[in-house]
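A single protein chain has been omitted; all remaining protein chains appear in their positions.
Order as written gives the chain letters A and B; numbering starts at 1 within each chain.
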Amino acid sequence: MKYDVLNTRLPRVDARAKATGDARYADDLSMSNMLYGAVLHSPLAHAKILNIDTSEAKKLPGVKDIITAKEAGSIKFGVSPARYDETMFCVDKVRYVGDEVAAVAAVDYETAQKALSMIKVDYEELPHYLSVFDAMEEGAVTIHDDHPNNISAEVHNEFGDVEKAFAECDIIKVGTFSNKKQDGAFLEPQACLAHYDLNGNLTLYSSTQSVHYVQRTVAMVLNIPVGKVRVVKPYVGGGFGPKAAANSMELIACLLSMRTGRPVKMCFSREEVFMHSRARHQFFHELKVGAKKDGTLMAVQNKCYLDGGAYSSFGIATVYYAGSLLAAPYKLPNMKYDGYRIYTNKPAAGAQRGHGSVVARACMEQLMDQIAEEIGMDPIELRLKNIMEKDDVTCNYFNMSSLGARECLEAVRDGSDWETKRGNLPRGKGIGMAAAFYVSGAGYSIYRSETYHATAMVKLSEDGGTVDLYTASAEIGQGSDTTFTMIVAETLGLRYEDVHVHSGDTDFGIDLGAYSSRQTLMTGHAVKRAAEDLKRQILDVLAAEFKIPSGDMDIKESCIVFKNEPPDFSDIRIKYIKEHRGWLDHPEGDRLTFREAARIVYLKKGVIVGGGAYKPDELGGQFKGASVGTSPAYSCSAVVAEVTVDEETGQVTVDKLTDAHDCGFAINRTNVEGQMRDPFIWDWVKHCSRRSNLTRRGNC
Amino acid sequence: MKKLISLNVNGTDYEVAVLPNRTLTQVLREELDLMGTKEGCGIGDCGACTVIMDGRPVNSCLVLAVQASGSKIETIEGVAQGNKLHPVQEAFVNLGAIQCGFCTPGMILTAKHLLESNPHPTERDIREAMSGNLCRCTGYQKIVEAVQEAAAQIKS
Partner (left out) sequence: MLLLPEFEYYEPTDMDTAYSLLDQLKSDGKIIAGGTDVLVNLKEGKIHPGCLISIARISGLSAIEKKGTEVVIGSQTLAAAIAESELIRVEFPILSHAASKLGSPLIRNRATIGGNIVTARPAADLIPPLMALGATIELRSKGGTRTLHLEEFLVGPGQTTINPNEILTKIVIPEAKPFSGGDYMKLGHRKSLEIAIIAVASVLTLDETGKTIKDAKVILSAVAPKAIHAVSAENELIGAEPTPELFEAAAVRAMSDCSPISDIRGGSEYRKEMVKVLTGKTLLNALDAARGGK
């Protein structure tokens, strides 16, 4: 299939703005009469709040408002309604160093910071727990009252019969693994600007991955109708997961604006970014993998403790993903998973790039390698022997609607010269491989709902033959704005330059946001449908105009093409030129241009808007937690790495990486490459820094 | 007490009254409304605040505005000539070296400075020269390629 716009290397629509400093991020925004907010964070890991005295701070000139839980109330929020355990401010106690206790709005940041230092808080310290095992011990003080033993969530699933399967295995490998807690480390710290106007409409500009989730949270916590809350994301300097849910600062800025009647700007310092975290958990896996001596994978038993930190955030999903996503990409008939997410008095962990699946995958791949070694099989051969194919279904009911896993493995094997190098590299050098697997968008929204996952509108301009795309999706650097521009351009047969994308605003529709790798697949479908709807409307008008069936017309390269003899469109051209007296670039040539045709459509209909919406079909099994891990499509990849190990210092240098991803159809090839390269670096850094932990526990 | 300082920024002279504890980043952004210079960490670890000061790329978050009085500063806003992008900017745009864009102003300034002093850098020269600018999105490969492309374009 030949495409005009798709599968090319068109530069990003937002690249120039970013290259010149024109792009405006949240902290670049300002409004007149603006105040600046700052948050008082708990200095203690676990303590009761006995008293908060803001009286001195209120007297400081330039301070306009100070709020605590007393003013904010205690409506709980979080990511999943099943685990709403956060409040704007701590109500009765603080649960980690960084927990929000109070906030100030003042005429400038310096005054706000000074006021914070004048707020007196009396605490009564409680025992605090910095390790999952301490937090779970009998007699440990609960961090959240309704969670004994500090278990934030637990999951127990079994598919097939692992005990029976292990009894039939010829080889069983067991290992314990853990990683280091990571941080998202996006370059742009969170920042926001809230504006509550005199008509009671609240607008929040925020560096977020999901304007939709933030809008709902703000409306719920501040008790304002959703229709009076608008959330807009400006340019966002990376998210990677931690920015996919509302944070207290956003709620605080809104409340301060409501109370003061002035716009309020707030931002995190880098230290506050680390305190807020909501980034990758530390996982402690005990994994057992069994196979037959011919390499057939039989069973996986996975027990995992997640260090959740002080709040749930996305953790309710993470604890499922840490188990469920091991069911692919290898055929696995028996799988048992026991997962425990534990509260500790540390910054809360949440979703980050691969969300729960990444560390489990790293563990699994290592045990697969050990099995291969023991049975004398090439590690890639072992993977190929067990690899799933399109339409296979996992033991936990995930459907591989497409899966190029075999192709990925073969590509990296051949592209890296694996067979020649393996076992033949000089001392100090090594070659290894791993495969990976992830969702392309979660099958269900994070709150139980029949909501569409994405809606889109495409509006035809009254003049000029351009279209505007409206989507609430979040361009956070991954390239979604560019992707959707290209999809609309291709679908409508227009030039890329004639499509203007407007995104990241709740006024533009519903979109669950940029997380779980969902934007291209899910919002892409909605956008395509909207463009198709618009095209249909255009061709219907032209069909009536020319008395030709709409199926005999198409739009290509910004011209109308006719299956048969083109009709006489001289009237249309004459009218267009008459309506554009004074222009120098009148349409000419023997093809009917899109702008002329669009003009006629406008004159006939007035308003021409195409709409499209997408939600996945019902997916997954019927057991508890079945929805987590479902996806309308899965992506997979394989990597071969060649490294040099300095045996004296232990330092590892990555010499070469050969990587293959099944990303489905590449909309923009440059952008796909860009997305492939970076995860390397970060997974590598993670793996490297994991070494010390493995050594202490006894490397497997 | 505020001090009156003079800065030449992107060829324009400015006189600003500033408190001693204001950084150059703050003055550029808040006094001169030049938002292209970002603050990612405030302690010189990320390079998002890079500006060229008297011919050297520096972390503007670690320069007091009062220290910069009398200096010639170039920010990202001064790189393009009118609406014509500098070859470094063109290369970044065309080769996919920009994703979220937050590191981009710093990267472009450092790269531009590198090519002015070393028009034919090796890959190693590029990586070393840009080692004070962090990127979380791209994995650096396309940035390095963009600098190489820019070098080739400037040469021809």
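Throughout what follows, contacts are C-beta pairs under 8 Å (C-beta built on N, C-alpha and C of every residue); 3 or more make two chains touch, one makes a residue touch a chain.
These numbers come from a predicted model, not from an experiment.
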Among A:I52, A:V121, A:V214 or A:C267, which one is in touch with the chain left out? A:C267
Residue numbers in subunit B that touch the chain omitted from display: 1, 3, 19-23, 25-26, 39, 41-45, 47, 50, 53, 56-59, 61-64, 66-67, 110, 128-134
For review purposes, identify every residue of subunit A that touches the missing chain, sorted by number. 27, 109-110, 113, 267, 269-271, 648-651, 689, 692
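Note that in this section only the chains that are shown with their structure count from here on.
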Rounded Å distance, subunit A centre to subunit B centre (Cα mean): 29
Residues on subunit B engaged by subunit A in the complex (per definition of touch): 29, 34-43, 46, 48, 75-77, 79-80, 85, 89, 92-96, 98-105, 108, 134-142
Subunit A to subunit B touching residues, read off their complex: 9, 11-12, 14-25, 27-28, 185-189, 235-238, 240, 269-270, 476-479, 670-671, 673-674, 677-681
